[in-house]
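Of the protein chains in this complex, one is absent; all others appear in place.
Should a chain be cited, it is by its letter among A, B, C and D, assigned in written order, with residues numbered from 1 in that chain.
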Amino acid sequence: MPGPDLLSSQGLRLDGRRPNELRRIQCKLGVFTQPDGSAYLEQGNTKVLAAVYGPHQAAKSKSLQDSVVVNCQYSMATFSTGERKNRPRGDRKSQEMSMHLRQALMAAIKTELYPRSQIDIYVEVLQADGGAYCTSVNAATLALIDAGIPIKAYVIACTASLAWKDGEPEPLVDVSHVEEAAGGVVLTVASMPSTGAIGLIEMSHRLHMDYFDTVLSRAMQGCKDIEVILDKVVREHLAEGWTKSDDAITI
Amino acid sequence: MAALNKEKLKEMGKLCIPGMRLSISNKENIAGPGTYELRGYIYATLCGTLKIEQTESEVRTVSVESPRTPSVLPKTGDVVTAKVTVVNPRMVQCSILCVGSSVLVRPYRGILKKEDIKATEKDRVDPYKCFRPGDVILARVLPMTEIHWYHISTAENELGVVIATAEGSPQGVSMVPISWSEMQCPKTLVKEPRKVARVIPENINHALFPIRDNSTKELEIEADK
Amino acid sequence: MTSHVKIRLASERVNHSVTTNNDLPRFYTPGEVVTGMEDFMRGHGTYAVDDSLKAAVAGVMQKVNKLICIRPRKNRYVGEIGDVIVGRVLEVQQRRWKVDTNSRLDSVLQLSAVNLPGGELRRRSAEDEQMMRKHLQEGDLISAEVQSVFSDGSLSLHTRSLKYGKLGQGILIKVFPSYIKRRKNHFHHLPCGISVIIGNNGYIWITPAGQTNVVEGDDDEMAAVELQTVSRSDRDTMARVRNCIMALAASKMMLDDTSIMFAYEESLKYDDVKDLLDPEAMLDVAFLTQHRINYVVEE
Amino acid sequence: MPLDYRRFNGPEDSVSYKRFTKGYLKSYDELYKESLDDKGVRKDGRALSEARSLFARTDMVSQAKGSSYVELRKTKVVCSVFDPREIPHQNEFSQLGQIFCEVKFAPFSCPRRRRPHVPDAEEKALSVALRKALEPTVCRHMFPNYQVDVFIYILENDGSCLSAAINAAGLALADAAVPMYDVITSCTVAIVGEKMFVDPTEAEENLATISPSTPINHGIITLSMLSELKQISDFTQVGSMDVECVVKAMDILDKECARLVPLMQKVLVANVLKCFETRKRLEEEANEKEQLLNAKMDEWKKLLKFT
Partner (left out) sequence: MAGLLLSQSEKLFIVHGVQDDYRSDGRSNLDYRPMELETDLVDTATGSARLRLANTDLLVAVKTEIDVPSPDKPDLGKIEFNVDCSANATPQFEGRGGDQLAVGIANLMQAAYQSSQAFNLKQLCIFEGKQCWKLFVDILILECGGNLCDAVSLAVKAALFNTRIPCVKAILMDGGDVDLQLSDDPFDNKLLDVGTAPLLVTLCKIGDKCVVDPSAEEESCSVVSLIVGITGTPSCYSDQENLAEVGGKFSTIDMNGPGSVAPKTLKDAINQGIVAAKLLDKALAKALINERKENIRTKKSSYGFLK
């Protein structure tokens, strides 16, 4: 069993967090002016920029008669990791990530509202320190909200792992790069916490069936926690752009 | 050698190369093909010989004629020779082979829309009764609106099918026009509908398969009698 | 030669917010239940699950009788019949133009929906089609009105009025459509001597007052008007108005003729128009404008 | 990258054995002395301001619509130009046609072996520079939505290959009857201190790229001109030099480009003459054939009547 050293004798993780503690989340909506929506999100040392263009007219070849085309691109800056990457995108891993991103977001976007249109979602990972996919999903959600694109609920992704403390299984939330590299199991969940629906689950490494539920529920709990934080930021962002002369409420 | 060249030069006229200043550009001198106008002068764009044509009274067109096919594409208003490739109820697709008298190195794609086939009765045109794949047609180029496709028109008496082979006839046997809308195979005597072009015969092919006017035909019939 | 280079540090970054944080409305975020009652109609930005109505976007509630909408802070332009828009011609097609109006689908301007030179209704013939590019070509800006909305949400425009048509010289500014205040009139001749068209779609057109839209008239006349050089003083005012609108938009303030004029007047204390590009000046102008608007509202 | 995995491909990067010989790494001064002796004569016997003699001809490649060959002593370049063709993967209407340029070094063109398939950084940069130089020269509005292909193959590289390529491309375009505004000529100068090497060889170019320890001017400038219109169509400079030096070099290059124009014109005139000759010959042949055919026809007609 890997990972006895993921928790110290005091029950703290390698970076000093408690098992159910998230990394520090900081974010901002509307960082850029040209895209319809954009967001910047930091989860610990993982930093992601997301931009949303659209909905706009889809190219003739792609256009769908009854729903919107969602187009995602996941890209990692060449300097985002400790070792320099040669290509920011186009490799198998980032293509897979783009696909997963699309899958998770499609579950929430109300695609039927925009026939013959297209929404482009671009994610740029500036710094990757574990959980780059989760941060990307969360940032993309914020960017979609910033763009005013209707979604059913927040799509939040979170990872969880499993460590052992005194022979007892102890799931860890929001896995950092060091913990990922230590070789434990990493379970990634993209879900809509407010409805409880899960858009995507992915797991690497081996995990005993018996512990799956505990790890999953820890990840889901993580999603819920993140949602609360992001929701607060969105409300603050709305309040910031609020001016008195606004004639929005016409009852 | 030099003497020879001089002789030839006289024969050919003035030689031009790109960027050569040819004349003043004003109401009397107009820039023609192979030239361009800049700051009141006409310059050459091609290698070739200078041609000055008196088009109207006191208006001269200055142009450069290249010994090679110029590397230009069909322009709006040009008459092109094209081969029909696809016929469907809405339009006819073809590949453009020649522009005017010059043969193109590569074919370009052309589209002949249903409403551009005939000048009259546009609504009742059936492309199948006008063209068949394999026909060689003359057409005029319309303004370019699409990338990679030239829109062409045959809505003129002189435009339409020039060479066509009837269904079932051997290759190389072209039909002979018998009216504005019909052609007949000289061998199998099969009649097929076509949008026929009125062509003035001028070269050897027409000598082999002469296009007879109806009037001459009648005369012959009379003579037979 | 005087050149002007300014590099500031991130630590000096200006927060453009001009909010007075006292009376904020209730905000809704995606997935939040707006109402549990059934007898409400579902509007934009909401969706129904089981018997409750939930928000699909983040924004404020707008209630018209029983219709509940959630209006997001910014989104693409959603056109309504009668809206004045400024748009850019993207494509010349058969019998129609495709126009970019910042909505989610390209808008359409039918050949039958424009006043062609010659005036009276004519049979739209093939020659007209070839003339289309002469009338409006790719890149041209137009002002137009939304004539109808197609079932897929794309807009059909018309320019059948003297005030609409091709736009001449001027400056185009793009802001988010939600910053535009809906008014009866969107064509304004500002007292400072220039005209603005505040398109409902978030495209704002600034032009010298003398330059009305080039609609009718023969070609030579049109060309002559289009080629005229804009005078330096007009140019100066236009640049100032442009920078003021940018400042207001950066502070997410609502735009209409009043706020633009207020901002213009407040900006006059900066002699040099280019000083208005500095974030501090932008915030200052926006703040003072907001202050004046608040004052007027309270009056 | 297409690599043959069935054989041993050798290391990605290899070092010439010469590196381990004595005197491989010469000092800057040695290199300088080698290039220019005390009398101001260059290694190949030229004066500083003297360009290599240019040999050029058109009609090299029979498959191409137009082609040319340009030789500056050891720098040898072939260019072929093809008729306009559709631009692949283009979906926007463009009023101007495009020029597609590809510069390729022959594997044996220089001491360092070149990879035959994949264009390397230098080739890409040369292609871009060539395209930029040609764009103002060609009447691109004559072929909207289409592209003209220009291929340059450098058989041997001994410096100034960009100017050689531009000169060759200008000739080939004219030969292909692609409409052009003007004859384009180009020239390179290598600068080392106060000395300006016109039309430098590869060794001289190398010398100019090495940064000397003292802060003197050094670098390479390539300029291409449309001489009738007095326009600069491309200008590239690398190295480090002050304004006076750039201006001085520009004047030298300007003159040098102007010097090349009559040469180019001569080549083009010869080309036109040759074309007319061939055309005349072909016409004569065709006439002969037609007469033969007509005679045959008459024969047949007689036969027909006879029967």
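We adopt the following convention: contacts are C-beta pairs under 8 Å (C-beta built on N, C-alpha and C of every residue); 3 or more make two chains touch, one makes a residue touch a chain.
Please read these numbers as outputs of a predicted model, since none were measured by experiment.
Asker: When the whole complex is taken into account, which chains on show are touched by the absent chain?
Answerer: Within the full complex, the chain not displayed touches A, C, D.
Asker: Looking at A:75, A:111 or A:161, which makes contact with the chain not pictured?
Answerer: In the complete complex, the chain left out is touched by residue A:75.
Asker: Would you mind spotting which of A:31, A:64, A:113 or A:197 touches the chain that isn't drawn?
Answerer: A:31
Asker: Against the chain that's been left off, what residues of chain D make contact? List them.
Answerer: Interface residues of chain D facing the absent chain: 15, 19, 25, 96, 121, 124-125, 128, 132, 135-136, 140, 209, 211, 215, 217-219, 221, 226, 229-243, 246-247, 250, 254.
Asker: By the contact criterion defined above, which parts of chain C meet the unshown chain? Give residue numbers in ascending order.
Answerer: 1-11, 13, 15, 88, 90, 138-141, 167-172, 226-227, 229-230, 232, 235-236, 238-240, 242-243, 272-274, 276-279
Asker: Contact with the hidden chain only, please: which chain A residues?
Answerer: Per the touch rule, chain A residues meeting the hidden chain are 26-28, 31-35, 38, 40, 42, 45, 47, 49-51, 53, 71, 73, 75, 77-82, 84, 88-90, 120, 122, 124, 126-128.
Keep in mind that, in the parts below, only the chains that are shown with their structure count from here on.
Asker: Could you tell me the distance, in whole angstrom, between the mean C-alpha positions of chain A and chain C?
Answerer: Taking the average C-alpha coordinate of chain A and of chain C, the gap between them is 34 Å.
Asker: Find the geometric centre of each of chain C and chain D from their Cα atoms only, then give the gap between the two centres in Å, rounded to an integer.
Answerer: Chain centroid spacing, chain C to chain D, equals 51 Å.
Asker: Could you work out how far the Cα centre of chain B sits from that of chain D, in whole Å?
Answerer: 37
Asker: Please list all residues of chain B that touch 2 or more other chains.
Answerer: None at all.
Asker: Chain D: which residues touch two or more other chains?
Answerer: As it turns out, chain D has residues touching two or more other chains at 91, 93.
Asker: Which of the residues in chain D come into contact with chain B in the complex?
Answerer: 65-66, 81-87, 90-94, 139, 142-146, 148, 174-183, 226-229, 265, 268-269, 271-273, 275-279, 290, 293-294, 297
Asker: Would you mind writing out the residues of chain A in touch with chain C in their complex?
Answerer: Residues 36-37, 54-57, 108, 110, 114-117, 145-154, 192, 194-195, 231, 234-235, 237-251 of chain A touch chain C in their complex.
Asker: What residues of chain C sit close enough to touch chain A in their complex?
Answerer: 17-21, 23-25, 27, 29-32, 45, 47, 54, 56-64, 71-76, 104-106, 152-154, 178, 181, 251-254, 259, 290, 293-294, 297
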